[in-house]
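On to chain A.
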Amino acid sequence: MIKFNLFVLPFSLGLIYIVTSIIMHYYRWIKALPAVDKVKLSAGIRTPSKVLASLKEIFLEGLIHRRLWKRNPLLGYMHMSFAFGWFLLIVIGNLESRVYHGAYINAPYYPIFLKFFIHDRLVLFFEIFTVPAFFRFIMDFLLLFVLSGLALAWIKRKQSKWFGMKQTTRHNFFDRVALTCLWLIFPMRLLAESYTAGYFHGGGGFLTKNLGNLLVMITPGPAELIAYFFWWTYSLVLGLFFIMMPYSRYMHIPSELLLILFRHCGIQPKKWGSSFSDLEVRSCSRCGVCIDACQLNFAAGISTIQAVYLIRSQREQFIPDHIAQTCMLCGRCQEACPVGIKIDSLRLIKRREIGSGQVADFSYLTNTHPDYADVVYFAGCMSHLTPSIPNAMEGILKEAGINYLFLDRDGSICCGRPLMLAGKDKQANELIEFNKTLISQTRAKLLVTSCPICYKVFREEYNLPIRIQHHSQYLLELVKEGKIALQSQHKRVVYHDPCDLGRGGNIYEAPRELLGKISDLEASGKDRADALCCGGSLALMSTSMLTKDKVTLDALQSLLAVDPDILVTACPLCKKTFSKLSKTEVRDIAELVHDAIPGRKIRIAATVKDPEAVIS
Partner candidate 1 sequence: MKPGGKRQIWDEYQKEIADDNYFYVRSCVRQNFFPGAEKTFFRYMKQLGRNVVENPSHTTCSGIGYHSDIVPFETAMTMVARQFALMTEAGYENFVTSCITSFGLYSEVLETWEHFPEVEEQTRIHLRNATGREFLKPKNLAHASDVTFKLRKEIADAGRYRLVNQDTGKPIRVVEHIGCHYSRMFPNKGVGGAEYPYVLVGMIEDWGGEVIDYPERRHCCGFGFRQYLVKANRGYSISASKKKFDSMKPYKPELILTNCPGCPMFLDRWQYAISEMEGTTYGENGQGIPVMTYEELAGLILGYDPWDLGLQVHQVPVEPLLDKMGIPYDPEKKFLDIDGNFIGKPKSPSFLKFY
Partner candidate 2 sequence: MIDFGYTLTRDRQLDFDRGDFRYLKLVKSLEPSMDLCIGCGSCTATCSAGGFTDFNIRKLHTVIRRGDPESIKAELKKCMFCGKCQLVCPRGVNLRNLILAMNRAIEILG
């Protein structure tokens, strides 16, 4: 029995190349890890639970593409049919080859090109129920499965709208070559196997056999040669694909596997970049989901700065400033990313490089030695432009008889996050240290802030030994503890999730539960993790007010679709931004709570604009 033919060479070479290249990549990534992460990793791979979890995720995300399914079933099926189908072809192909091949080890190409080497015909009727027939059926079925995905992929390229995608990524040269190969692999396999089956009247399953007979019948010329030609092309495109892989988007497949393992070992992105970030960059499949998720794209028509492009320029070793600076860091793309890349931290890494030489001088700040209190309330800079929020908070705190201290009553010392959003962490830390001292001096057990921007940084960077709450959480707590009794005003309200509170702080339910008690809360189109940014983001650096307004107007349109009496949010910046353009009254949750305290004269929510917006 012949076990070798020249045409297997391209495939085999390609295979050798890609395997070594992947090993080298893995080696480099692991080697470049910081010591701490190396420890985490070695510990991780020795912990079965973590390994299992990784394998599970690799299976669910790498083969089944669960996240993608959730987001877009068509895309999900497409990717699954490709990945999972191909995976099975290899596994089952191997098993099948063993039927004909006793040896324990055999050349990798053997199962791949099995039908070239094995094409015995099954004549007798009962043979249909034999093992080989079973395998042929399965293999043909899988091939069909993959081809269906291929068809979808092809349609997606031509008609991305059908997939509900407004935009797909632009490809570079290697991507195109690799893509062409990828698209050719399975048709070639189909043709090769079919011709072979047709010529030898054997070796094929329900698909290849019948298609083969048909082809041989209708195509003139020596079928054997045609078959041989297709075996060659099949091997060639396979080999070429493997060789192209490291230089194309398809490297994301092996990269993602390692990334998943890293994550499960608890390795985090680093502020100043690391091989983890590099791995993330490599793991991007450039599916383009982030482009669709980006408000700057669909609301303001800016379609050059999205995650996928940031990552690509990163891969090309040069990120233009405007790509790094033009982003609201709202986290929507991060939420949507099927690979779960922490794109915001990647962007911040670049922002830190810009102007990394700059220093701050906050020597003018002098410690005011604040009084002691149980609860320290920090309104935040922005709240000083929406005085109705701190006013409401104080009203409530008094009502609840809390021993509190309004720490930034006479003007805020910024929490530091705005500086961090501009990539100025060094400067931010000076402010953070200063505020930490102030806060600890109050000996308070609880820090409450009205500003999600502050809230996020308090939790992530301050590591204070005390509880930290956003006022929406705190007010709910007060209600539950019975410190304040509320009476619903039965206003129809829609709640807007501020980026830093929702996606940033994972606080979705507290404000809703609270609003449920004092108003008739209506759902809005995009909410929770999918909520839109108000457009006022401090992270958006080099973008004109006009553009920002577009984002705001678009968000308002979606939020006010149900025409509520009040648009409620829990962030002074969101409130200010919306108030500028909203026809509907915009208020902070704290104001509503304050109004809901029985015996207070209720303000009529009829004014077109937020009065505070006029004052400030």
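The criterion applied here is as follows: contacts are C-beta pairs under 8 Å (C-beta built on N, C-alpha and C of every residue); 3 or more make two chains touch, one makes a residue touch a chain; residues count from 1.
Here is how the candidates were picked: all candidates are chains of the complex that A comes from, given by their letters.
Predicted model, so just to flag it, every value in this text is computed and none were measured.
Trainee: Among 1 or 2, which touches chain A when you look at the whole complex?
Mentor: 2
Trainee: Considering only the defined contacts, which chain A positions touch candidate 2 in the complex?
Mentor: 325, 354-355, 357-362, 364-366, 381-382, 384-385, 410-414, 418-419, 422, 424, 427, 431, 536, 538, 541-546, 573, 576, 616
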